[in-house]
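Note that one protein chain of the assembly has been removed; the remaining protein chains are unaltered in position.
Chain IDs A, B and C follow the sequence of writing; residue 1 opens each chain.
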Amino acid sequence: MKQAILLFQAPDQQGIVHKITKFVLERKGNITELEQFVDNTNKKFFMRIVWQVENQNACATNIDTDFKPIASELSATFNTYCSDQIDRMALFCSATQHCMAEVLLEHAQGDLQLEIPLIISNSKKCEPLAKKFEIPFYFISTKTPQKEFEQQQLNLCKQNKIDFIALARYMKILSPEFVQQYPNKIINIHHSFLPSFIGNTPYQDAYNRGVKLIGATSHFVIPQLDEGPIIEQDVKRISHAFDTEELIAAGKEVEKRVFLYALKKYTQRKLMIDEGKVVVFE
Amino acid sequence: MKQAILLFQAPDQQGIVHKITKFVLERKGNITELEQFVDNTNKKFFMRIVWQVENQNACATNIDTDFKPIASELSATFNTYCSDQIDRMALFCSATQHCMAEVLLEHAQGDLQLEIPLIISNSKKCEPLAKKFEIPFYFISTKTPQKEFEQQQLNLCKQNKIDFIALARYMKILSPEFVQQYPNKIINIHHSFLPSFIGNTPYQDAYNRGVKLIGATSHFVIPQLDEGPIIEQDVKRISHAFDTEELIAAGKEVEKRVFLYALKKYTQRKLMIDEGKVVVFE
Amino acid sequence: MKQAILLFQAPDQQGIVHKITKFVLERKGNITELEQFVDNTNKKFFMRIVWQVENQNACATNIDTDFKPIASELSATFNTYCSDQIDRMALFCSATQHCMAEVLLEHAQGDLQLEIPLIISNSKKCEPLAKKFEIPFYFISTKTPQKEFEQQQLNLCKQNKIDFIALARYMKILSPEFVQQYPNKIINIHHSFLPSFIGNTPYQDAYNRGVKLIGATSHFVIPQLDEGPIIEQDVKRISHAFDTEELIAAGKEVEKRVFLYALKKYTQRKLMIDEGKVVVFE
Partner (left out) sequence: MKQAILLFQAPDQQGIVHKITKFVLERKGNITELEQFVDNTNKKFFMRIVWQVENQNACATNIDTDFKPIASELSATFNTYCSDQIDRMALFCSATQHCMAEVLLEHAQGDLQLEIPLIISNSKKCEPLAKKFEIPFYFISTKTPQKEFEQQQLNLCKQNKIDFIALARYMKILSPEFVQQYPNKIINIHHSFLPSFIGNTPYQDAYNRGVKLIGATSHFVIPQLDEGPIIEQDVKRISHAFDTEELIAAGKEVEKRVFLYALKKYTQRKLMIDEGKVVVFE
């Protein structure tokens, strides 16, 4: 049965929940999920609410239009979705393929509700894996000048009507110009527990510092490297006996898990951004 | 600032949240926390809602009376609390004292919002610790006949206006009659990951089975031993190298942690019971 | 550089390490890994020792012969391996494919040091995945009489010189006769934290009991169902809000992780069995 999803944020004030539930009730919606969060520090109210829509044609577009006056009254910003909208995701990859592979496998098994119209890579090594899962693959040589490189990427994304981009251990920094084309719509997996070990040799750095846990962080990409809003993090216990190679091997599992978690939450419309931080609904 | 807390459950139906938030709005309450859960299997709706009350005299009692008609209309059961109500907890202990000690320490440091008017034990070994934390201590000899033993316990609890009971590794089984005096108001810590290793030698059983994680479970007590609704569980990694004594030592930390978590959630009015299971609000 | 691996167990006694290291030293071996474990309860000594062999032809076979007198003297049992020996593993699968898929993916990426000469399944659903990874696939219908079914399995394993068998959520019980053909050489993944929820509906049982963590267990198969020596276990936090379907989905990741861990430890010759329990070397 089709469901409508509303993500909502506004200055905190009395009566918000009441107004929104009235809106749902007037449409004979049955609320199946409702989660709210009040950011007391910044006096902001966040809500995710899901309801079964009676009129199957009325999902999302109509709701969006109808809700505008209420949002305006509450000085709110919001987004509406219908549970049958499926996002189109571009996968950007480099030579290290475990995150890419995990996404393709989960997708093939029906555990990721999205379409993957294309894979773009700066490494030809990814091609066999893309073929195995029958996803169109585009190689762009790292020798291509940066501007042209990104223009090609952008064209491919536009042509394929990409909704958001997943960087599966993509080891090429995106320019601020590119990032601005997909604001809060690019998700990266970084192979450390941020803000520890920013940069491109986190396992080497972790080895040098002698940490007892290694981690991974999935975050939205902003122009500042590795500083975007964090969606999910996790860690894994290691010991003094791990050299850098072993840290890299041990970290794969955490990276895959954290990355997938972030992509799932994103496709489930469970992420909102608040002051450079991510509200993650259950 | 005083807050009202409402715990609510009813058959799932349209318009519940709307009705409840209307009730709050009419009292000029500002909602600070709202969490709901729909048990789709059993078609039941659960909610915990907290709001700042404008009229400081109106907390809890008045609300309770005023809310009755709404509850009745929705075929709901509910409880109301005021944030300044502090529960009175009896601590039941035996010779093994780490859970008792942790509770007393957290309480002394102001990290547990409750009063501990008394400790009851079937072991005199607990007395020095009770004294250290200046809590009245009552010893009842295990030689006392069961009926008399429990009558003494009950009298002490009644005299001290006890709201709920915490069994801190209390190694004496409570009779169904006693349990019925405090329905869903007795919290136990069991030293295994239930339903594994029911009974009184869980670490020995864990050793024999060769498990790779040991655990602890905090649950409400019902007449059936170790089968009450589970509030919280956690585990800790161990290895083949742990003998039974080492498992016992390693488990202490998990038991303390899980027990404290359950007591805190209880005092924060964040637990509801649903078909033998516990809804734990964030 | 080639390495010799010795797994050793004997009644605990003075001088064992000295004798074994003497043996290595006489062969000019450089010890790279040494781990021992004394089971004090049963007075048994376990050791895993790895050394670089000088003479590249002398690995494993020679060592095995040379070591026999020492083992005999110490009343020990032992196994020797050469680091370049690669086990041949049969993968047994049913309709639920996430564990099978993870193994194939890790194998394809070079992260599992073994060969997979064949997949045997009682479900045709697995065939496309087997094909994707180019592994020979054999379907045996569940309508085949049990004896004949197992005979076919056995023949396929023998013809393919299978060293050990991995049951990737294989939902068919193996007869004691079959199990005895591969003693301590069949590894299963069970979708619960054993000994909780033995049987074939562990997630349903976990839902009914209201546990707060779900788990997975990888173990050697013995004739008694779900009672074999445990290699690895792990858990994942869930909440009251998960219905059975969601528990199943959430559990996939833990099952995959635990299963892979067990297979890796097995192929690294890091598992020994002690009184129905598994010694897992680091």
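Methods note: contacts are C-beta pairs under 8 Å (C-beta built on N, C-alpha and C of every residue); 3 or more make two chains touch, one makes a residue touch a chain.
Every value quoted in this text rests on a predicted model; they were computed, and no experiment measured them.
S.K.: Quick one: say which of B:Gln97, B:Asn160 or B:Thr267 touches the chain that got left out.
M.R.: Selected residue, touching the omitted chain: B:Gln97.
S.K.: If the missing chain were put back, which residues of chain C would it touch?
M.R.: 12, 14-18, 21-22, 24-25, 28-36, 38, 40, 282
S.K.: What chain A residues would touch the chain not displayed?
M.R.: 37, 40-41, 193-197, 209-213, 215, 229-235, 239-241, 243, 274, 276-280
S.K.: If you put the missing chain back, which residues of chain B would it touch?
M.R.: 97-98, 101-102, 105, 109, 111, 132-133, 239, 241, 249, 252-253, 257, 282
Operating definition for what follows: only the chains that are shown with their structure count from here on.
S.K.: Please state whether the interface between chain A and chain C is built from the same residues or different ones, using more than half shared residue numbers as the mark of same.
M.R.: Same residues, largely: of all residue numbers at this interface, over half are found in both copies.
S.K.: Could you state the distance in Å from the CA-based centre of chain A to that of chain C?
M.R.: 36
S.K.: Return the residues of chain A touching two or more other chains; collapse runs of consecutive numbers into ranges.
M.R.: Expected reply: 282.
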